[in-house]
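So that we are looking at the same thing, I have put the structure below in structure tokens.
Just one protein chain is left out here, and the rest sit where they should.
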Amino acid sequence: MNGFDLSLIFLDYTIRNVVLGALVLGIVSGTLSAFAVLRKQSLLGDTMSHAALPGVIIAFLITGVRAPLPLLIGAMIAGWIGTLIMRLITAETRIKQDSAQGLVLSVFFGFGMALLSWVTRQPGAEHSGLDNFLFGQAAATVAEDVQTMAMVGILVLMLIVVFWKEFKLISFDMQYAKTLGLRVGLMDVLLTTLIVVAVVVGLQMVGVVLMSAMIVAPGVAARQWTNRLGVMIGLSAMFGAAAGVTGALVSSTALNMPTGPVIVLAISAIVVVSLLFAPERGVIWEHIRQLRRRGVLHAQIARQRLITDSKRPAISSQPANQPVAQPIPVQSGGSANAKGVLKP
Amino acid sequence: MVTKNANNIPLVIEDLTVAYREEPVLWDVDLTVPQGALMAIVGPNGAGKSTLIKAALDLVDKAAGRVTIYGKPYAEQRQMVAYVPQRGSVDWDFPTNALDVVTMGRYGRLGWIKRPTKSDRQIAYESLVKVGMESFAQRQISQLSGGQQQRVFLARALAQDAQLYIMDEPFQGVDATTEKAIITVLKDLQANGRTVLVVHHDLETVPEYFDHVLLLNVKAIASGRVDEVFTPENLRATYGSRVDALIRQGVEA
Partner (left out) sequence: MTQFQIEIQLVAVLVAAACAIPGVFLVLRRVALMSDAISHTVLFGIVIGFFILKDINNPLLILFAAGAGVLTVSLSELLLRTGRVREDAAIGLVFPALFSIAVILITQNFQNIHLDVDAVLLGELAFAPFNRVGDVPRGVVVMGIILLINIVLIGLFYKELKLATFDTGMAAALGFSPALIHYGLMTSVSVTAVGAFDHVGSILVIALMIAPPAAAYLLTDRLGRMLVYSVIIGAASAISGYWVARELNVNISGTMATMAGVLFVIVLLTAPERGLVARAIQRKRRGERFAVEMLLVHLKRHEYTSEAASENTINHLVEELNWKPKLAQATVQRAARQGWIERRRDALTLTESGRQTAVNLLAR
């Protein structure tokens, strides 16, 4: 990589926008990733990001402009229609959720691509930014985009703060929540909508194909480090932000480097490290604990053998077919050794 | 017959019918739960026991029938009722501790947006004490045993300070200590004038734990005081012939 001057973040207009945009993306998607993971809606990100494409294009066709807000709204509507169709299919037929998701994902996206190909054949350069939605292109982020994303992001975070206990309760025990009189359906719709919004906000940065990682990974990583919901959400947002900024910086300074993949690699690395090394839950620590436990167990068994053998010094001189009651099976070689050691 | 002056009866169910696809799960069920009763709902698998209480709590749709709590529809009386669902209905790997789960029982009184107050947390803590779980207050719930989780659920309901407690198989798969702890709490509630309705799976303990019982198998076979209604004939009518083995073990009124 070329030599990199950190002050560029503040001085260079493009890089500043890119980094800010990635920061917002990371925080918003990270926060909602925590909820998505807890509510077992992990793959919603994948489905929604693909389903959003026709929404974006139709919004563009209607408004004629590549402004962020209408495109966001279009993406959201398409995302919601996709969710409704999925729910309809799983509720009314024997088709399971994974097939419903795959269906909506591929058909909507295919439809979107067909639309896109039609749009790109139309005169006018306004649509050029649309294919950035495929893989994300940070460099295309302008100040207006960042402002919109930031406003949406603030709205999302505010809603989470306001409805904190409601979201917590429906994520943990929806039926009980209903008996308390909580408007469970409303809250469910709201939270799912926020997840859709998070997906849509991130699309331009990370691209359709990779958005799923941003809705799954931060939450999975954060869960390994804490048992407290508040901390988990904060960590998740931080991880998202870190990955976002890393990806944005690397892609805007290196040649020909698309943003999405770098962000995804960054967050994947965070997940791997978290899974392996997080205190308590980390896989490495558990492995060590297991080995230790096994070591302790072996030591205990060995001690038992010594004790048992010391109580029957004549074992090795008994004929083989004499029944000898022993708590743990002992090889004759071992008992001979033990006897040798413990000879009074 | 519509009981219009039932303002002092905790739960009245009339003509309740619930269907799932082709088959009726509950058919024309009537039930009156008297004030201060400690009542068990028993019946074979698929008898509709859980469905009965879920229908009473508006958690499933009714094909027909009416449910009143102290004379009014359930929707108007939520504060009077506390629900203890089956343990398996949640994912216990959720990042939170026991005290927090119990505090959730206060959310109904708080209404929208407001946060639990110190007094709410105090009440939650005291509920944990009542079920003997106070030392686990800060413990992550996934680290709790099955019996401990059950007690946390019970504490959550206690924190609601309701008049009528409805529980779904609270004794399922818990150790003996927990079972004793739970039944002590239930009898305590009864002594304090509350009413308790429990979906129960173990016929043997019915006479010991409960004073009222509903025998259910899609239809209500019999309901009333245990010493009057928990008879071999009624049991046979509810469970079929295999209950004879149970009867031989001495399960009689």
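Lettered A and B in written order, each chain numbered from 1.
The rule is short, and it goes like this: a residue touches a chain if its C-beta (ideal position, glycine included) is under 8 Å from a C-beta of that chain, and two chains touch if they have at least 3 such contacts.
Quick caveat, the model's predicted, so the values are computed rather than measured.
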Sole contact to the chain not displayed, among A:17, A:83, A:148 or A:224: A:224
Identified contact with the non-displayed chain, of A:20, A:195 or A:262: A:262
Contact with the hidden chain (one of A:35, A:60, A:80 or A:109): A:109
For chain A, residues in touch with the removed chain: 37, 40, 42-43, 45-46, 89, 92-96, 98-103, 105-118, 121, 131, 134-135, 209-210, 212-213, 215-217, 220, 223-224, 256-258, 260-262, 264-265, 268, 271, 275, 281, 283
Footprint left on chain B by the chain that the document does not show: 1-2, 14-15, 17, 19, 21-22, 24, 28, 62-66
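Rule of thumb we're sticking to: only the chains that are shown with their structure count from here on.
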Chain centre separation in whole Å, for chain B relative to chain A (CA means): 37
Chain A contact footprint on chain B (complex, rising order): 57-59, 78, 81, 83, 85, 89-91, 94-97, 101, 104-105, 107-108, 110, 112-113, 115-116, 140, 142, 156, 160
Interface residues, chain A side, partner chain B - complex: 38, 40, 162-166, 168-169, 171-173, 175-182, 223, 226-229, 231-232
